[in-house]
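Take a look at the following structure, please.
Complex shown without one protein chain; remaining protein chains in place.
Residue numbering begins at 1 within each chain, and the chains themselves are lettered A and B in the order written.
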Amino acid sequence: MISDEVGYNGKVEGDVIVTKADAVINWIRKHSVWPMPMGLACCAIELMASAASRYDISRFGMEVMRFSPRQSDCMIVAGTVTYKMAEVVRRIYDQMGDPKWVVAMGACASTGGMYRSYAVMQGVDNIVPVDVYISGCPPRPEALLDAMMKLQDKIGQEPSVGNLRKPKAVFPR
Amino acid sequence: MIDDDFTKALLDKNSFLSKRESIDCLTLDCPADQLAGTTLSLRDEEGFELLVDLTAIDHGEDAELRFSVVLHFYSLIHRGYLRLHAPCLDNENPSITSISAVYPAANWHERETYDMFGIVFTGHPDLKRILMWDEYPYFPLRKEFPLAGIETPLPAADVVEVTKASVEPAPMMGGPFVSSSDGVMSDTEPRARDESWTEESEKPS
Partner (left out) sequence: MSKTVTREISIGDVAARASEATESTDSSLMALNVGPSHPTTHGVLRLIMELNGDVIEKCEPVIGYLHRGDEKIAENMTYNQFVPYTDRLDYLAPLANNVAYALTVEKLAGVEVPERCQAIRVLVCEMARISSHLLGMGVFGMDAGAWTPFMYTFTEREKLYTLFEELTGARFTTSYTRIGGVARDIPDGWLDRVRTFCENLPKATDEVEKLLTRNRIFLDRTEGIGAISKEDALAYGLTGPNLRASGVDLDLRKDKPYSGYEKYEFDVPIGTRGDCYDRYLIRIEEVRQSLRIIDQVISDFPSGLWYAEDAKKIFAPPKEKIMTSMEELIQNFMIVTEGPQVPPGEVYFEAENPKGALGFYLVSKGGGVPYRLKIRAPSFCNLSILEKFAPGHMLSDITVILGSLDFVMGECDR
């Protein structure tokens, strides 16, 4: 006889799940991360390719690429951050609502990449706190998806309930 | 066709132009004060309607005439290019007439040349920086400006307050490693072009 019990039996336990609040909150958050694509340069093309049909980012619930920072959770900095653009990136990061995460996609966003010159900021972590760094020039869409999965793991371990009571420290430097 | 007859006719009409040796297209030297008139005649009489490129070269701090502006024109009728070299007379504060009234395409090109070299184009409607931010104090493509950059404050004050970031010189780690153009092999071996400093050790002064 095929068992049709999934996880738990509603008739026995009722429609009540007992777990940690952290587990539920993090589970909800990590499966619907809405990225804000800060697509600056060539990595933006691989970002768009990962949103297209072949490397469907929609499988992870992340196809909602909102260009408004107020509606997004995660800022994917894809491309070279120049000093002229740095203040714009920071302002947009400030406008995002908590909880928020930043993914530095590609070599240029992580450390300045191959552009060691007077105009390029050597890594976006000089100006925003970064959660996941992706290497590659540009990283393949599979690498971006792998990074988003790592971000999901990271979100899964966050002390969300603790953060609800006191605000997250803003950019400790 | 841009052949010898055309060149001869052009040089006869404008005696202040002189021909320069070049491998790919007709290249002429033009004195700075005749630039506006020459470009006007090129557009109206000779059929060079398209200004393809306007840029400058820095010949080094020791050169007699340090900056020269280089213009490229294309003619649809003759199907050919023409290059014009016009040196700036002053080495400390280089300036030359703007040709944006004759060729509107020159507007942005001249802004970029001012941004990168510091050459002032007199008569330009709105000469301000285009690629770097407005308050940037240096001219990056001059030969004495290092590739890594010079420390300057970031343009946005509120961002600097929160993040304490500034425009820092890029860590060259002793590189870029390129060789000089001539000399014996021990001289042309790749050496650290820039002064060697890294994120750990300071630049030796």
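By definition in this document, contacts are C-beta pairs under 8 Å (C-beta built on N, C-alpha and C of every residue); 3 or more make two chains touch, one makes a residue touch a chain.
This structure is a prediction, so every number in the text was calculated from the model and none was measured.
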(request) Using the definition of touch stated at the top, determine which of A:I57, A:V103, A:V120 or A:L145 touches the missing chain. (result) A:V120
(request) Provide the residue numbers of subunit A that touch the chain removed from this figure. (result) 38-42, 44-46, 48-49, 52-54, 67, 79-80, 82, 84-85, 88-89, 92, 114-115, 117-120, 137-138, 140
(request) Against the chain that's been left off, what residues of subunit B make contact? List them. (result) 22-25, 27, 49-53, 55, 57-58, 70, 72, 76, 79, 81, 83, 103-105, 107-108, 112, 116, 129-133, 140-141, 145, 147, 176, 178-182, 188-190, 193-194
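The definition used in the following text is that only the chains that are shown with their structure count from here on.
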(request) Could you grab the centroid distance between subunit A and subunit B? Build each centroid from C-alpha atoms only and quote it in angstrom. (result) 42
(request) Using the touch definition up top, name the residues of subunit B that touch subunit A in the complex. (result) 131-133, 140, 145-150, 154-156, 159, 162-165, 167-172, 175-176
(request) Please name which positions on subunit A make contact with subunit B in the complex. (result) 83-84, 86-87, 90-91, 112, 116-122, 126-127, 170-171, 173
